[in-house]
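Would you mind keeping the following structure in view while I ask a few things?
One chain of protein is taken out of this complex; the other chains stay put.
Moving on to subunit A:
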Amino acid sequence: MSPIRTEKNLQSITTAHPDGVGGSPLRPDGILKVRGEFAYSSDLWHEDMLWGMALRSPHAHARILSIDTTGALTLPGVHAVMTHEDVPGAKFYGLEIHDQPALAFGKVRFQGEPVAIVAADHPETARRALDRIKVEYEVLPTLTTEEQCLHPETYGYVHEPHEYKADASGNVVHEQKVVSGLGVTDEVRATADVVVTGDYEVGMQDQAFLGPESGLAVPAEDGGIDLFVATQWLHVDREQIAPVLGLPEYKVRLTLAGVGGAFGGREDLSMQIHACLLAQRTGRPVKIVYSREESFFGHVHRHPARLSYEHGATRDGRLVYCEARIVLDGGAYASSSPAVVGNAASLGIGPYEVPNVNMLALALYSNNPSCGAMRGFGAVQACFAYETQMDKLAAALDMDPVELRRLNAVSQGSVMPTGQEIDAPAPVAELLRRVKARPLPPALDLTDLDLRDLPGALSNTSHGEGIVRGVGYAVGIKNVGFSEGFDDYSTARVRLEVIGGEPVAMVHTAMAEVGQGGVTVQGQIVRTELGVERVTIHPADTEVGSAGSTSASRQTYMTGGAVKLAAEAVRNELLALGRRRYGWTWNDLSLVGGKVVSASAGPLVPIADLLGDSAIDVTREHHHRPTVAFDKETGQGSGHVQYCFCAHRAVVDVDVELGLVKVVELAAVQDVGRAINPLSVVGQIQGGATQGLGLAVMEEIVVKDGKVLNPSFTDYLIPTILDTPPQPVEVLELADEHAPYGLRGVGEAPTLSSTPAVVAAIRQATGLALNRVPVRPEHLTGTGG
């Protein structure tokens, strides 16, 4: 489906090329993936390679008394068995805080924590070797609830005070306050005519990428390691791996292998260090591929959250104040918890003008699975809570919920609770107006029944009995790029040369293509800037500068921007060459259709002739405008690079007797600044919304006393095609003048708003409060859960 493009981009585009910026060329990996021919990291192979495998803790919290590896070492076919004692360099690593051991020692702090690793000539041999490693544990009481974690004097510590490395204390990883206006005092409260409060809970969602963690470490002749791996950020992996191996960074070289989805789950290291350690030890290439079950223990998840909100408003619906407290369970290790807290705190009031705010967000250390990055990154949990509050407030005021939102929506020039002015288009009211104005899908036709259209579908639970329709709305705000003073620049190298008589551009970046379509976008940008047909994408590796992470909706903005800068520099050099050679004096030159073209004088010379045997090879870094850290006590500071917004309307049919839900339609309107690839934009919006739908009605890692109860796709359910409704998408293109081409990051905003929209629709159908996601049939039928 092509998006409806209702606003014209204000930025000038150098040239119009059908497969350039604004076009929708097909992705080079698309057909391969659909046919099962794409080479993923799990398909890597090397002569003489060994198979690595990790022994993981069965306990969520235990002291390690001893590890005996003798039985494993004596098994024929086993080439190495390693524990923490064999780690040559730093014992700890981490994305922001180095608090996670490469291999556990002293204690294990979550179920599935790696304790030992083996390399063997066959995966089955490796598995048997693991069975022969004897670990003696003293099981310790677990800290798994907010109450326990916040009272270490009674319940103890996940990281003892002497080993605590974060910037708060006790079992708190990080906390962030945001206070604006007068804060929330009794005086402020007294100015509100209506007050609504609510306690909300968001379950632990998993990224559920389809390609399990995998990679291949190959020892090099210089004593270094070449690692081929599926990841989101090659350079930050290297920063964490090299010190553990005791190697300088330049001796650890990473190349991106085929990535089967990421969604934040590959920001942290998984098998990287283990494969490298085993390769270093054995001198042989070592491959590690996680099983599906191991994958659930091998990466971080979305933080489960408990949120308390209080909103006050005037009788005519103007928000007066918001007080909120967001507690995120970060699990055993810090991962990206501090940044998730920063997002929850700074975006947790939503896309609304609220004059007085008192917000506290914090993340806990616990013995639950570690949590970190996942699409939406701290903004998802908050959006479920504040959007539920908006519906409650609308009900209390007897107002239309969309009108209440529109009345309080931010717009360009609004000031966020952090004091940051929104200095780019913020058409929140317009998104809501448009999504509400869309025609509703037709009512269920019981005379011409197709079971697939009903809740339960072919499970044949209803032929129309018990079905009630509901409609719900939500809107969200997400930041784009890394925040709080972080300079997450990207680097791109563009080389232009003549091959077979044709000008060919090569793009070399370290950007991780995880399925977002970044390589397609790179080709489009180069075609537009250099007017060439043929663009080759060099494999992503650490031989070029960092591209930053494929996360935070940032790669088209940051690496796309770097490619644009490099391509522009190549163009300038090429035109300078032409001016020197031909004495051109025109100022209206561009590169179109493989030629240098003057707007006034027409085509001048083919690029191939001008370039001849020479090549132009340029590397450029792209930095976004600087941001600042949030003040620790007040949260004040222009901490975000860019904001993005998406609004959703969900239409659901609920079997109110059985508590089963069928989402009938999920309509979205999103402002993307400029759609570089409209087809990919729609794909991102629909994919993000589907992940949000999953959180609304089914996706949860169920944890009891620190133990995961459903580490499989049998019981961790993600939406199938029968759960995924038609999703009409309207795309607005209101350029952000600070961004390349005016574009706005796309991938995360739809993940925020779809969850509360679906739940609001279920509420309308059932009349139930539903303060927790995912909503289960038990919640809809009063049968526990």
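Structural remarks
The working rule: a contact is a pair of C-beta atoms (placed from the backbone, for glycine too) under 8 Å apart; a residue touches a chain by one contact, two chains touch by 3 or more; residues count from 1.
Following the convention adopted for this analysis, contacts and distances are computed from a predicted model.
Between the listed names "Outer membrane lipoprotein carrier protein", "Xanthine dehydrogenase family protein subunit M", "BMP family ABC transporter substrate-binding protein" or "Cytochrome c oxidase subunit 1", the UniProt record for the complex's undisplayed chain reads "Xanthine dehydrogenase family protein subunit M".
Only one residue in the set A:R63, A:K134 or A:H463 touches the chain that does not appear here, and it is A:H463. Considering A:S169, A:T191, A:S614 or A:S712, the position touching the chain not shown turns out to be A:S712 (whole complex).
Among A:V259, A:V475, A:L530 or A:L660, only A:L660 touches the chain left out of the display.
Remark: the residues of subunit A touching the chain excluded from display are 127, 291-293, 452, 455-463, 465-466, 657-660, 662, 697-698, 702, 709-710, 712, 714-715, 717, 719-723, 776-778, 781, 783-785.
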